[in-house]
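Written below as structure tokens is the structure these notes are about.
A single protein chain has been removed from this complex, and every other one stays in its place.
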């Protein structure tokens, strides 16, 4: 079960509210790269875990931390929607400044549906989907899924960082980016514990080798038309990665 | 921010695993009447709250409790998927009991995608959608939304109760049903604090009365064809409910 | 079965077309707070009604009225998309005024997909979902769902009212806001007929009281961390609302 | 605006309730080939119509008829869910006949979410999506879209007809199949009025011919690998269909 | 199976990158009228084809061509997102030109999620849905579905053509518009081979005529209120189209 502390995990401060940035932050809340996804993904992996207890504990712990990241970002959205977004006003909209705010690039549903607050949706207002919660029942597959989530999540956070000049927002993102660094480490460390690539590949490694069509298991298939040169690289030469 | 305790809020026990019931439980996890929805709904209402701090605190508290209900139900799903579901076997499937299990009414994705664990989806495998998270920025509207969620949620739990004979599952549902009773009370108590129907209606009560087309604000419109008798009742007679 | 009259329920007039407002109106057509939802919700509740005939009749009647509201709003969208949306032109777009219109905040699909007409979608172009149609088979639960729909729907209409200066649009919204006032009354009147809170709570009230874990049915659970002060209010004290 | 008559357009009768057929009927309500789609498609085409008034009138008329088809099918679902579905009981489920019903192939959400009534969803419980409402603003394109809807809709109704032995259900489907026959005629008649294929092709026929890359406008492109024989037929030879 | 050639089917050139046009192009990639849909629709029709081999071959061929159109459009998106979109800068955004680009009407997810590339989504960022892939198993119904797809697809391409002044983009669209012309011809030619309207109607034509309620199969039903004049036209008079 779960408990809350009304304090945020890290301070969230907005120096100059910007409703357009409030829209972009939605991607980090409800987008496929966002915190709702990692929160539920780690928790569902924990809820379904049948292996060693410490992995379940670790997943519960990090899933719970991510819930706090949703909270931070939703707070950031609300703060960015505060007050009159004067810098969005252009000639056409000056007669009605609220129109200007809604029209100037913000998500209209943050006002129309939520009264100036965050939605469980992405930067285009597409609702969060539970289909993004990966919990395959295979620990190695899940760890790669988690690395992917933290890699695309950190790429998103870095892109958001570029898109704001607000010192408060930049500071919050610096923290979230650092946590994503750690979480990439964390999931890869589990793969290392499981024996690394040689120990886990192919995933799942429980399928009997002799029932696989081994003659194509290490075969680089090139589907280019006759005359097109196949690319070369580590993926066409060298020892196999699973030993 | 949030914390976890590996203990469940209430004991979850399955006496005889039933993969078919595991499918039905999905509705209480990821369905529109389910725990994922109330959890996120109360938390997003809290994250966006601009009014008195105690409402925010109350919403955070109950949203956090609901996270624990997701955990209980996901645990119940995993337990119902344990072992050989022998009573699903029919003649055609006996040669391959796993086929029988998957074919006999369970959600195939609980095995194919999750390796015998819960999904963030409903009883038909439709993924949970963030569109079900209502946080309108209007406290009275949100309270009615929350009563609705707990009313349909309790109806669902009562229907699930009828659909199982398992003592462990019945006991868990008795607990969840009781919590839904309380939560219905809780949200209606807030409406009472806000002045009840006379104090809150029409929602939102901030819109200037004189700008509304008052001549149709209390007018029962009947769209039946000529000759069809309009129904009568409290909705066609008596004092208006907002005083 | 159903019939139509080519006249609208209430006059729809747009003085100065504004394609940006056409986008916002989509929320009232295909959004979760919109008319497509209430129309189908009331009709599906009617189609499934097994209780007293007059409730079925009432639901059919209001569902049919809402179909006319979809028609009014779709007409308003088409009118707002008429003609050259000159006030959206800025320097960069002047060479191609159509570009300006599409770029200036309108929903591009209203042109690309619909040739300047309404879509069955919300203000962000997210298609209407049948998942928003609540018809639980429990009359009290449905009435709370309907109050919620009309409360969030009226909040939406009031917000749209603020976002336009067009006299025609303001007049149409004044009418729709008034109808929402009435519909809130109407559904609450049914709850009063059913005995009010004491008569309907807990919903569903058919579940045997003795099978519920009564010791937590009226128990305010606080999930705050040690040291965090629980909020107090009507929800933590006073008689229970179901008598 | 719209009116209702509590009578159905055509009698709906179920001789032996079958909850499994109730599930299949959902496809004709909320599926892509279903009545919700054609109803909204014709109405939205009408709401956005800018051409001759009689097309708008015709679309309003047929869209309104389709609303009555939703009502018939939802009634059929409710009737199929009535009573004890005895023929679904197998050994394992006899102790709890409700379980048998829910497990035996019906849509569990028809009970869990709707209390034995129809959903705004398809035969797999996937919610109806507004994305299926085609109203392109081009009359000829819309007419082909409508023919497609009635062709796939009639194919669906014919398949449902094969899947039931119930005399009442067969009778209802005979009626709906006949209406689909008529509606196919109706939309093709409009294309004939518009000049048939020579008058309407290519759609849209307003694009200046000289701006099209005419050298590939009538060119059959074959993407088969060298050595694969291209198919021949009316589509590779003969006069072009637009004259 | 399939092969690729790194060359595009037709040259894609962007003279002046415009991130706003990159957003609009998304509709032609992942929208209901787009290339992803026709590609998968024709391929799934081919994969399920049970009739004469040459139809399967034709469907495979054109489905494969459409895959190349996705490639062309995705390339066009990437080119439109290249470089500094200077003409979007306004006063408020000049301090941070990237903000200007993202705010000025482009799809923020093309940057946030894809690092300046195309998404499998429409112009509003709504993900492509497999529900748009029609393959009914009835050849005539599928051909009408394909004509619809090419008619709305060509309408979309013509509208995009109006919305750009870029010579490269106009040239690419001229090619795609011409291919849509051909594909309309192609599917209608199959209907002609099948016997035209008299040979195919009603669809499906395998349903026994005597089991249909023939008395309403050619009956124009008008649902207007008493006093509303029914429209007249080819759809109310003249010989039936199926002979």
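Which chain is which? They are A, B, C, D and E, in the order written, and residues in each are numbered from 1.
Just so it is clear, contacts are C-beta pairs under 8 Å (C-beta built on N, C-alpha and C of every residue); 3 or more make two chains touch, one makes a residue touch a chain.
This structure is a prediction, so every number in the text was calculated from the model and none was measured.
**Student:** Which chains here touch the chain that is missing from view?
**Tutor:** A, B, D, E
**Student:** May I ask which residue of E:25, E:38, E:70 or E:189 touches the chain that does not appear here?
**Tutor:** E:70
**Student:** Determine and list the chain A residues touching the chain excluded from the picture.
**Tutor:** 3, 32-33, 53-55, 57-58, 60-62, 64-65, 68, 126, 129, 131-132, 134, 136-138, 140-141, 144-145, 147-148, 150-152, 154-155, 158, 161, 174-175, 177-182, 184-190, 192-193, 197, 201-204, 206-207, 211-225, 228, 230-235, 238, 240-242
**Student:** Where does chain D touch the missing chain, residue by residue?
**Tutor:** Missing-chain contacts on chain D: residues 20, 23-24, 27, 31-33, 87-88, 90, 104-105, 122-126, 152, 155-156, 159-160, 162-165, 223-225, 228.
**Student:** Need a quick check: the contact residues on chain B for the chain that isn't drawn.
**Tutor:** Within chain B, the residues touching the omitted chain are 1-6, 90, 92, 95-96, 98-99, 102-104, 107-109, 111-113, 115, 124-127.
The criterion applied here is as follows: only the chains that are shown with their structure count from here on.
**Student:** Please give the intersection of the contact partners of chain C with those of chain D.
**Tutor:** B, E
**Student:** List the interface residue numbers of chain D and of chain E, divide the shared ones by all numbers used, and answer same when the ratio is over half, different when under half.
**Tutor:** On the two sides of the chain E and chain D interface, the residue numbers are mostly the same, over half being shared.
**Student:** Hey, how far is the Cα centre of chain B from the one of chain C, in Å?
**Tutor:** 19
**Student:** If a residue has to touch 2 or more other chains to count, which residues of chain C qualify?
**Tutor:** Expected reply: 1-6, 32-33, 57, 60-61, 64-65, 68, 90, 104, 113, 115, 124-127, 129, 131, 136-138, 152, 155, 223-225, 228.
**Student:** Hey, how would you classify the chain contact layout here, line, ring, star, complete or other?
**Tutor:** Contact map by chain: other.
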